[in-house]
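Just below is one structure, and these are the notes that go with it.
Just one protein chain is left out here, and the rest sit where they should.
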């Protein structure tokens, strides 16, 4: 292999730039040419591709977002689109790809590989931490710390006014951000898709708190839960517990941005290096991950389809710490 | 005067603790007894009042929220409520008050003073910066920096995906937070109550940007504008410019919390000292402020009723910088 | 066991408060009495001990430092001192201890246990991450992120002026902070006790960088290396490469403070819970840790004496990423 390409796709995540940097410099140090493909699969189809040098990735390790830009591509979902993309790659002699993204990205990569045989190694870039095959994904630690910082700020207000706050964090199919920011933020309760917590449980916990003279409470809600979003849960609770002073805050897009934490920069750098080394060593249709501090490769299929369970010890922690 | 009380009321603002600390230590250094009154006017009525020492305010200068807690009081709006409050004060020999809060707080203080003659000096504590008689209010600088930090994060995502973001910041009657965070955040447009910006202007600006190949844009919206909130404005724009990838983010309560900035800690400390010195020197129905770096006292009536105009130079800056 | 005590000892670390909170609430939830012992072994000797309630640890999960204070105790190094300490504990019916600290703390705990038989479980609280028996220690992740934030700031200046900066971080016997903040901070070189890097290597790396027109460089130095501190290394380099514009910055005590990161809050909470559960389950002379995301107990002796090697993959990363 003499030439590889790297791109980011799907929702951006802090650490993607650190990963790009690592892919580029690892590739160069191994004597490869490294091409940057902009706007994900769209740029691959359109030939928005340029040769990267070591200085192309100077001074980006600390930046949120992605210098290669990201996009979702409808055209790549068609066979014609993928054929065009493949042509753009072969034209430049690109023989392998590093795809930084989430399950959508890897679904596309899987099909692309099956159709055209080009080796692809994925690096898990998503704040949701919902991919099997890596303990953590690029951007998750930063997103949790951003959420935590917001919760700390909101608690200042909650305490000052004796209020109950429902705080909605990201995580469409996964409660990882909610659980971790809930423990770190001293939440009384965490509502996540992974548990069978009911509206009654929420109401009972808050009622108990009130009866114990707890003056303020934080409930962290993952966006994708069965009980609805934070506004919906709050409006139920207001009906049952009208004496509580209840507020809702949805943290939203701030969770996707910002300078990556140390953890995310190192994870991203490790994954970038291991993705390139994997390509060189013959890996071809896999996602690279870190499990128990060791580099591992998991097939795209497994990475996308298999559920990653939440550590039950953390669920127990929430309960104990909120007494 | 031998004994004074201090309380916080209305929405909390970062710096209130620094102000309380300054009131307490200035009072003690002048030989006064200083009482802390909890939960604003409610605590005054209920006698939730305690004598404060120098160490009562140790290690709080950097904390958001208010250690004296805050509340809105319906009972204080009645003559009976105010009579009870006055009795609680006289019982303890409290002869003067420092009220830290916003227009609601000062409206109450004004009536209280008129009815019972007790000298009150207010310190402007509100993130909205909507009080006449002080260039800036306690918490404003922190709120702007918090909003700015959020905008910086969101721009990472906006840039990575070539999106247009409508970001709603606080400020019900005042566009101060929007203007300042908009300039600092490099916004293409700022929608505030103080200007006559129309939906057409918003659409035209974004259309021009699109035509100039601007790939991403930030529009900062103050919550209290005539054009509706950020969601409403965005949904209008989506209809007119369906090719833009538009997102909305409402920053919400995070703007009220957090450790105060240097500016807010110093402003709060100055106002606290000047409030106590004002009381000692015979000020009685006024809000203390800092105008052009000098301490000033403005009657509550004027502080509440008179509009504080936005520096027109700043409006011009937004326009020039977004080309 | 009906009654336990908890204390912090040695250098403070962000997350100690989160750990105390977890110990207290886990203890209470199991029906135990929990006593807080102030100022480490000194307070144990002096009887500076109080019963803690759930609210004693409200609103501290996000605070740096330790509400129980910390100290080094000479008296506890004597048999008489330890006898006094034991008496203070038995007087109150305290039957087990959770000791939050580093190797000095656990050395004392080990002797104390051997002499008096009181069960003690230690929780690893040190920013240096130099204890065997836990992948990470309380405060390490926060310290790295603080160092990283400082490096990011210094790089702004290094870039603007084309300078070489030697940045000294904490870590007397361990290069963990240096390695991680070096990778995250995009350092050209990391000088740590664990490697046999020589002055010549440092000079050669910088010379190569200069010859490749690298305009600015960051060298991260762990305080405890064989090559001397950052100032000493820098002064050697200046002699050999007088055309470089070299500066030195020692980050110092800021690395010990600040609000703990998400990682540290969760780790601290898990360790606190597991320490109490360990005591209840008969653990007695051990440090609790998290290895590969699982709770483990390691004898104090091993925890103190055995070296924890640095992941060699990380050393390789530094080299590759700095090309």
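By letter and in written order, the chains are A, B and C; residue numbering begins at 1 in each of them.
Quick note on the criterion: a residue touches a chain if its C-beta (ideal position, glycine included) is under 8 Å from a C-beta of that chain, and two chains touch if they have at least 3 such contacts.
Everything numeric in this text was worked out from a predicted model, so none of it was measured.
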Please identify which of the visible chains the hidden chain touches across the whole complex. B, C
Per the touch definition above, residue among C:12, C:141, C:188 or C:223 touching the missing chain: C:12
Cross-chain touch to the chain not pictured, restricted to C:53, C:161, C:212 or C:294, is C:161
Missing-chain contact, candidates B:12, B:103, B:128 or B:141, resolves to B:141
Given the contact definition stated above, which residue among C:2, C:51, C:79 or C:153 touches the chain not shown here? C:153
What does the interface between chain B and the hidden chain look like in terms of residue numbers? 18, 21-22, 25-26, 28-29, 54, 59, 61-62, 135, 141, 144-145, 148, 152, 155, 159, 180-181, 183-186, 259, 261-263, 265-266, 269-270, 273, 292-293, 295, 311, 313-314, 316-317, 320-321, 323
Hidden partner sits against chain C at residues 8, 12, 14, 16, 63-66, 69-71, 146, 150, 152-157, 159-162, 165, 247, 249-254, 256-258
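As a working rule, only the chains that are shown with their structure count from here on.
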What pattern do the touching chains form: line, ring, star, complete or other? line
Can you name the chain that lies farthest from chain B, using the mean of each chain's Cα atoms as its centre? C
When the centre of a chain is set as the mean of its C-alpha atoms, what distance in Å lies between chain A and chain C? 28
Any idea how many Å lie between the Cα centroids of chain A and chain B? 35
Go ahead and note the Å separation of the Cα centroids belonging to chain B and chain C. 39
Mark out which residues of chain A touch at least two other chains, giving numbers and ranges. 152, 155, 159
